[in-house]
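Structure in structure tokens, see below.
For this depiction, one protein chain was excluded, whereas all remaining protein chains were kept in their positions.
For chain A:
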Amino acid sequence: MDLLSQLQRQLADFTASLYREGFVDDQFTQLQKLQDESSPEFVVEVVSLFFEDCEKLVNNMAKALEQQVVDFKQVDSHVHQLKGSSSSIGAARIKNVCIAFKTFCEAQNREGCLRCLQQVNHEHAQLKTNLQTLFTLERQIVANGGSIPAMQ
């Protein structure tokens, strides 16, 4: 087996595992479908934007939760934003955490919120790593003259 097909195989397996483990969902596939000749780096751009956004939001939430009197409304709005973003790109796990986060916010449960925030951080980091791996693999394939197979 030559390098290209090996790489492709690797990519396919990796992507499948990502889906299996719920890191990404169908929306991510859709996102990938949007990538064409006119916007070749579409997915990368979106994902980067997402991660930036995510970090910002997490920081804001942390700050808000550290206050003596927590403004749950503000936290809730941040969570909402995060949820929206994550569902837009298909970050399934983060989205799910956000849903739980929202419930805690509504219940004005500080502990719960903090816990969720930690989870968000964790997931964020994981996803970032995973996607970076993915992109690297893709780049390698392209560099080796292959094309990225379309997802089903």
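Definition applied: contacts are C-beta pairs under 8 Å (C-beta built on N, C-alpha and C of every residue); 3 or more make two chains touch, one makes a residue touch a chain; residues count from 1.
In the analysis below, contacts and distances are computed from a predicted model.
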Response to the item:
By UniProt, of "Signal peptidase complex subunit 3", "Protein-serine/threonine kinase", "Ethylene receptor" or "SKP1-like protein 21", the chain left out is "Ethylene receptor"
Worksheet, complete the sentence: Filtering A:S87, A:T103, A:Q126 or A:N144 for touch with the omitted chain leaves A:S87
Worksheet, complete the sentence: The one residue from A:F14, A:F42 or A:F135 touching the chain left out of view is A:F42
Worksheet entry | chain A residues touching the omitted chain (full complex) | 26-27, 30-31, 33-34, 36, 38-39, 42, 45-46, 49-50, 53, 80-81, 83-90
